[in-house]
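Of the protein chains in this complex, one is absent; all others appear in place.
Chain lettering (A and B) follows the sequence in which the chains are written, and residue indices restart at 1 in each chain.
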Amino acid sequence: MAEYSALRVLTQGITGNRGWRPAWRKAEPKPRYDAIIVGGGGHGLATAFYLAKNHKLTNIAVVERGWIGQGNVGRNQTIVRSNYLLPENHRFYEWSLKLWEGLSQELNYNVMFSQRGVLNLAHSPEQLDRFAERGNALRLAGIDAELVSREGVSRLCPGLDISPGARFPVIGGLLQKRGGTARHDAVAWGYARAADRLGVDIIENTPVTGFIKEAGKVVGVETPHGQIKAAKVGVSVAGMTSDVMRLAGVDNLPIESHLLQAFVTEPVKPLIHTVVAYGCGNMYVTQSDKGGLVFGGGLDLYNSYAQRGNLPAVHEMTEQLLALFPNVSRLKLLRSWGGIMDMSMDGSPIIDKGPLPGLYLDCGWCYGGFKATPAAGWCFAHTIANDEPHPLNAAYRLDRFKDGRTIDEAGVGPTPRLH
Amino acid sequence: MLIPCPVCGLRDVGEFTYWGDAGVKRPSHREKEAGPWVPYVYERKNLRGKHEEIWQHEHGCRQFLIATRNTETHEVLDAKLAGPFGGDE
């Protein structure tokens, strides 16, 4: 399949765009693969790509219940950052950020990774100290971070209320300049096209209805189109992890499914130039390239599989947005959506072998799934190919909860909705 | 979403705080071994559909309720008082 390039866009434009071919094949399942990835979201497609690219395993299938990219990769706030406090997290997410920086070239698909910066606002000296603790942890680990003064915040974000009259006046912030946003759908499509070009079969509209087991080992999946056998089966189905794993006989996981709404306003000319996070709540706002303000970040706070939320969270998120940007209250909300998060018991993810022989699990991403996509695919592929974790996901074990080696970034304990 | 509080009547979800799966049983207070506590603290069935769960009417009567709710449709089928005032009605 031909490369995407400016030249090709030009030549195709002149000839009526007749020469474009499907970005990925509509593959029919083969009876047997080296590995199957259940779930054609960002993580599943990235995993397939890195299995083929890094581990030269090309007899791979991605089995997707609907259309690829219809889960959380297509319903998130598109934010990419690596500014986590805990080493297990910032090392992993920094690798992800590094992969993001070269992803468009790697995939030959413009994922529009825009390093416009991620700014977390502080509203008290104590909070600024906590940000310093985080930022210094990052700097000592070789990751970019800087503190920004109140005036610096104002320069980065014209229109932002830095007045002392605010209910929680802004006093400064923590900035990661290399953070930013990416075009979320393009990530799924780009990985799909790149994996397909390496020979991966992407099988859409094929729900997994069961797992084939031989002598306790998982050796394939059942689908309405018949059995598909594989030496290894990876599951990467954020939002449906418990459902799918139940089909394999795994009834309990350290996960609750929670609902996260996000919101987009009508498009306006460039207004907010970085990703901004409110420090007295849980709201991130960014402006998309199309011009809409994308905001959200607070859960609906009850278990849900509904992909649609309720009004209290709508009010909460808008209040937080307007607390920062009192100039946008005349803008209009245009769209909202709900995604189902795998909220784990410590707020950190799981990439691990098991819990059954032949089975591999990638889940528990809470809010971090989108930005993790490249590294999660990289590490999950490594785990599947080598039957042992990559050093970057060694801490993301499933049995860490039993041991008490939790990775609790928020420090709120085993209450998933609070992470 | 509305929840029928047995004390206060039908109230908006915003008045309530969610506490999680009511199906996870807390081990006896006398249980000192870690083993039985691990599933209680960390493991969830995370059911799709009918789900028994604990809510507190925090911004109301402060009572705890056991609600039966469909996690796919958000339909609340039932809500009973938990705690010393719960039990048979």
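Just so we're on the same page, contacts are C-beta pairs under 8 Å (C-beta built on N, C-alpha and C of every residue); 3 or more make two chains touch, one makes a residue touch a chain.
In the analysis below, contacts and distances are computed from a predicted model.
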{"item": "Listed names \"Sarcosine oxidase subunit alpha\", \"1,2-phenylacetyl-CoA epoxidase subunit A\", \"Anti-sigma factor antagonist\" or \"ABC transporter permease\", with the criterion being the UniProt name of the chain not displayed", "value": "\"Sarcosine oxidase subunit alpha\""}
{"item": "Chains in view that touch the one left out, judged over the entire complex", "value": "A, B"}
{"item": "Which of A:30, A:155, A:225 or A:315 contacts the chain that the document leaves out", "value": "A:315"}
{"item": "Residue in contact with the excluded chain [from A:31, A:159, A:210 or A:391]", "value": "A:159"}
{"item": "On chain A, residues whose C-beta touches the chain left out of the figure", "value": "4-6, 8-10, 12-14, 16-17, 20-24, 26, 66-67, 69-70, 74, 87, 101-102, 104-105, 108-110, 112-115, 123-124, 126, 128-133, 135-137, 139-141, 145-147, 158-159, 161, 165-169, 183, 185-186, 189-190, 265-271, 280, 287, 289-291, 308, 310-311, 314-315, 318-319, 321-323, 326-338, 403-406, 408, 410-414"}
{"item": "Sites on chain B contacted by the missing partner chain, in the whole complex", "value": "1-2, 12-13, 17, 19, 26, 29-34, 36-38, 40-42, 54, 56, 58, 62-64, 73-76, 82-84, 86"}
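Here, only the chains that are shown with their structure count from here on.
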{"item": "Chain centre separation in whole Å, for chain B relative to chain A (CA means)", "value": "30"}
{"item": "Of all residues in chain A, those that touch chain B in their complex", "value": "242-243, 251-257, 301-306, 310-312, 345, 401-402, 414-415, 417"}
{"item": "Interfacial residue positions of chain B with respect to chain A in the complex", "value": "1, 12-14, 17-18, 20-21, 38-39, 41-48, 51, 53, 69, 71-74"}
